[in-house]
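Each chain you see keeps its place in the complex, though not every chain is here.
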Amino acid sequence: MTSTPSASGAAGSPGVAVIGYAFMGKAHSHAWRNVASLRPGAPGVRQQVLVGRDPEAVAMAARQYGWAESATDWRAVIERDDVDIVDVCVPGHLHGEVAIAALEAGKHVIAEKPLANTLGEAEKMVATARAAREHGVHSMVGFNYRRVPALVLARRHIAEGRLGDVRQVRVSYLQDWLADDAAPMTWRLRRELAGSGALGDLGSHAVDQVRFLLGQEVTAVNALTHTFVRERQGVDGPEEVSVDDAAWGTLRTDGGAVVSLEVTRMATARKNALGIEVYGSNGALRFDLESLNHLDLCLDGSEGFRRVLVTDQDDPYIDGWWPPGHVLGWDATFTNQAADLLAALAAGEEPTPSFEDGLAVQRVLAAIEESAARGGSCVDVDA
Amino acid sequence: MTSTPSASGAAGSPGVAVIGYAFMGKAHSHAWRNVASLRPGAPGVRQQVLVGRDPEAVAMAARQYGWAESATDWRAVIERDDVDIVDVCVPGHLHGEVAIAALEAGKHVIAEKPLANTLGEAEKMVATARAAREHGVHSMVGFNYRRVPALVLARRHIAEGRLGDVRQVRVSYLQDWLADDAAPMTWRLRRELAGSGALGDLGSHAVDQVRFLLGQEVTAVNALTHTFVRERQGVDGPEEVSVDDAAWGTLRTDGGAVVSLEVTRMATARKNALGIEVYGSNGALRFDLESLNHLDLCLDGSEGFRRVLVTDQDDPYIDGWWPPGHVLGWDATFTNQAADLLAALAAGEEPTPSFEDGLAVQRVLAAIEESAARGGSCVDVDA
Amino acid sequence: MTSTPSASGAAGSPGVAVIGYAFMGKAHSHAWRNVASLRPGAPGVRQQVLVGRDPEAVAMAARQYGWAESATDWRAVIERDDVDIVDVCVPGHLHGEVAIAALEAGKHVIAEKPLANTLGEAEKMVATARAAREHGVHSMVGFNYRRVPALVLARRHIAEGRLGDVRQVRVSYLQDWLADDAAPMTWRLRRELAGSGALGDLGSHAVDQVRFLLGQEVTAVNALTHTFVRERQGVDGPEEVSVDDAAWGTLRTDGGAVVSLEVTRMATARKNALGIEVYGSNGALRFDLESLNHLDLCLDGSEGFRRVLVTDQDDPYIDGWWPPGHVLGWDATFTNQAADLLAALAAGEEPTPSFEDGLAVQRVLAAIEESAARGGSCVDVDA
């Protein structure tokens, strides 16, 4: 019999602290718990500490999600010697404060998307990240859909020119959780906390995918936003909804593509439908997040869309998972993301997407908001 | 043995002349040839005369398509006593001239879409149609997709409130016949002949469907158009493409809905993909012209989309066709359209869509062009 | 102005008589009415006479469907000099009588499928057809799904070896019109009139497709049949259902393929779902009649299924129809069938599928019934 230290206690493995234990904290915990299983021989991590405000609730979550400890004071945690990576899963308006402090404490940081609620804060985060990078301290923003195998494959085909010149992109992110007028008020519908509505939440993924898939920058936008239900029932009576329910944009890229974008929380019958279509001069592709293992491909001028189940051993990430035909879940995107982050850190390289990528997305979103405020007129995106 | 006059020779049946024998002339001929079979006991028509410029070619087409005669002079034909209905299938820039002359000659007119290439011409057509109507002479514009059974069913569900308040509509019309840079120059790519590109050709259908399905008017638009391939090979060398390859718009309606619109001839792998999605507060629906017998329905707050094959006897038009499950083709939309026109004429009523409907679509398209010319700024649609 | 004889009156065109004016008579009338439009320059037909038992009803149908005359005595009609082709659309138990008489009267014959209700009758029909052929009188059985463009394309790919060796075929034909226990008794559920139930009606199409697509003969079968609802309400009270509601079979071919077959009228929610899957050593394909313009193709060892809209100009039959992306309906299969019949007759060739093909299908169906009667044991198909 051979005694082996468990993956989560491996000496020399980096220690991780996750700040936040709600939906995103749970998803990131899942990733840290499973990341070692993806890569034979790769270093695992120590699931060191889960941080939250409510001591009992976070303690229970820590037990449930496999953490060695829980804590309530994130400032103390980021100073700990046994913490090497700080994973920021707090609400968006707190991203900057936590991420900057952690970087300044010399910890690698991964921050959930969107990078920040305001452009100013995002810029400060980038400045800090750049300074930290000089000292070998790295950072990453958590656009997890960059780790969907089908989308990585899509990007590869585009980069290899198998669609020809990309001309039109259609990207939509449709959800329905606000379609019901009677859906109650939440903090997500208050501008001061959430920054924006569907635009920041869903539009940030959509814009990131455009940049990721095409390897191009958005240079100008025309856009509109709209709030269909302007008042919702709060705990103490009706409250104003101060963010958008939906946003529409037409984006131009520095590669000459035109992108139509539509994001909404009002699309009855659509649960989590991030839909992407890319049309090039010699091919096309389609993707739908609700069927995230599938990709429709028309390559090299062939006819019609070929529907591919992206689960072969040579498909992105799959060699760490299961045999062909055994589909992955949404959670796998986080596990893949954690693996990529660890690999970059082990190699002493900056992981992607960087905070600069996060800022680039924020600038597009800001241009969208400005265009919307100006009745849909064209607005250039700051470089 | 009972001797019966053939449907096309029925005494008292209206006589039809089709002006134009290309793609649309062929499709309309198909409709006139088959319309009698749709409605037991309904009067048929006399397929009197097919008109074209090339005497031999039109004579052969007439034989092939079931016409009693062919002719080359449309002006003479519209004066004939044995012609009651003039069906205008000439290119768009000639619609006005033929339709107005025919109406003034006291003939009922059906004109292919779009109503005209210019707003001015469309307005003249409407004025003439109104005057003619006073004398019991009727007119119709040929938006044949109003006769897709699935779309008529969609409209019915929306009108009955089974989707609740309609908030977002996504309408796209994607084709790929210009995706190849080497596709040659045609008259359809010259502004002076075609009026516009994808916008007029595909956008007119898209806008008409918005009006048809929602029963609402478009009041304001933001839009862009783009020509990806600015020069194509003509017979005598490269020529400038002076119309749009694609157009994008965000439309608002007087019912409070927001519509995203995208039409293009550059969507590699999409052949004839008129896609419509309607999201309401309590339901949703989806349609794709490439599967025109299917409709995806979420009604009355139920869960997910129910995929319905719209071929039941109580579905629109189906009682004249085949038993459940026996699908219709694209051509059936013209036959249904002809049947509706005949029924309206028999009842002495104005058929729909009227020239006014055609003009309303043109006004939206004109606003789209104006917005595009102004960099995407908001433009109101003239009432 | 050029005066042209109408297609249906073209001198020298063959004259057609359709015997039967119910569902199939209507569909065949549609085909004869439209066949001339499919092939520029090809001879049309004279729609001479429609035959039925009820003089008033058949006269109205004749007017509606474009026939010059109606008649009630098919024996007189098949003797007429102005009738060249007799199209047999009567119920199956009368196929033999009418077809044999017509052939003996020197008329070309097309008979609806299945060829006959009994093997003995089918054999007599084949004997008569062979004798007639000696004198240049031809015959055809109406397996119209051989004229679905997607299935012709499928056959072509299989014949060219692009699927490799075909090993497994899955063919099912699922309808739901008897799923409801309360669906009333009809003649189709009486063995003495209908011969069999789902097996003959749907199974004949399924077996014909296997022979057509693979170009192989079925050599042995194991099969079961079942009647789920043994009694249904007739006009005068409950009656026994004496045919099968559903049938299942495992068929082997002389090419080494194994075919699973399932046909049923009890498949709730399926309207007209003839589904075919073919798996070869180097490719595969899928088809569903409810989406009859689509074909899913995996050719030459490529990955996944490519979904093709079979509407390109070089796809089977399409050059006679519409531009790419404009889908065909179920009725087009009959029009294509009529065109092929006319082309064969014009060339003095025997059209396909022949009565021998019809008999071959009957022999497989008979073997299926025998196997079912013997508890599913293996039964060889007579050559």
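Should a chain be cited, it is by its letter among A, B and C, assigned in written order, with residues numbered from 1 in that chain.
By definition in this document, a residue touches a chain if its C-beta (ideal position, glycine included) is under 8 Å from a C-beta of that chain, and two chains touch if they have at least 3 such contacts.
Treat the numbers as computed from the prediction; the structure is a model and nothing was measured.
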Query = So we've got 3 copies placed here, but how many does the whole thing have in this file?
reply = 4
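Please note the rule applied: only the chains that are shown with their structure count from here on.
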Ask   = Between what two chains do the most C-beta pairs come into contact?
value = B-C
Ask   = What whole-number Å value describes the gap between the mean CA coordinates of subunit A and subunit C?
value = 55
Cα-centroid distance, subunit A relative to subunit B, in whole angstrom = 43
Request  = Take the average of all CA coordinates in subunit B, do the same for subunit C, and state the distance between these two points in whole angstrom.
outcome  = 34
Ask   = In subunit C, which residues are in touch with two or more of the other chains?
value = 309
Note = The answer for subunit A against subunit C in the complex is residues 296-297, 302-309, 312
Note = Residue positions on subunit B within touch of subunit C in the complex are 1-8, 10, 23, 26-27, 29-30, 33-34, 36-37, 39-41, 44, 47, 49, 55, 58-60, 62-73, 76, 175, 177, 271-273, 290-294, 309, 311, 322-332
Remark   = Per the touch rule, the subunit A residues reaching subunit B in their complex are 163-164, 167-168, 170, 172, 174, 176, 179-181, 222, 224, 226, 228, 246, 248, 250, 256, 258, 260, 262, 264, 266-270, 277, 279-284, 298, 303-305, 375-378
